[in-house]
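Input: one structure, supplied below.
Of the protein chains in this complex, one is absent; all others appear in place.
Take a look at chain A:
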Amino acid sequence: MAYPFQLGLQDATSPIMEELLHFHDHTLMIVFLISSLILYIISLMLTTKLTHTSTMDAQEVETVWTILPAIILILIALPSLRILYMMDEINNPSLTVKTMGHQWYWSYEYTDYEDLNFDSYMIPTQELKPGELRLLEVDNRVVLPMEMTIRMLISSEDVLHSWAVPSLGLKTDAIPGRLNQTTLMAMRPGLYYGQCSEICGSNHSFMPIVLEMVPLSYFETWSALMV
């Protein structure tokens, strides 16, 4: 989950998010380098007494500042495309979970082996217990087995919503009349928080998502209890 004064991305819980984190580090480093170079050059320009009033052209520096940015852009584009294709790979999920967005809660259906359906509403601020997170906790968490590839099918029963869990690098729109698919793979157990990411009315900020990743045996016990 996010913590106060956070500057970067949340810790990665899925392999794709780890790739995205490293790509973000790589690209941000390039951005910082270019920005500091330009700031330095501007400061040089503003503090010099030298002038040259007859510059007509500058072929050599123009060649350099055409080739170098092109190379930098290629160095950004190739990892980006690699991650893009990696996100779309076939990976044989072991479990399918469906989630429908409503105004203003999420409902989940685990129908592979039994008929398990439940709604997930945010816990209002007045009813929070000490230590719980404001605007992020829900009454029924989405319990899922960790270290297993899970297919999420996402749609909506009324207006546009978006099912997002930043720690796993997931954000998929919930569109009425359309079924969107994403794959989820958490590498460690824990609680992972996300919030609805598409404006959907007055309580758009108050329909969070909480994934509880547990070992498979705990998941089997839980799903038997919840049916």
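Going forward, contacts are C-beta pairs under 8 Å (C-beta built on N, C-alpha and C of every residue); 3 or more make two chains touch, one makes a residue touch a chain; residues count from 1.
Definition applied: contacts and distances are computed from a predicted model.
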item	value
Listed names "1-aminocyclopropane-1-carboxylate synthase", "Cytochrome c oxidase subunit NDUFA4", "Myotubularin-related protein 9" or "UTP4 small subunit processome component", with the criterion being the UniProt name of the chain not displayed	"Cytochrome c oxidase subunit NDUFA4"
Options A:Arg82, A:Arg134 or A:Arg188, residue touching the unrepresented chain	A:Arg82
Sole contact to the chain not displayed, among A:Gln6, A:Gln59 or A:Ser217	A:Gln59
Hidden-chain contact residue, picked from the options A:Ala2, A:Ile67 or A:Val227	A:Ile67
Residue numbers in chain A that touch the chain omitted from display	57-60, 62-63, 66-67, 70, 81-82, 85-86, 88-90, 92
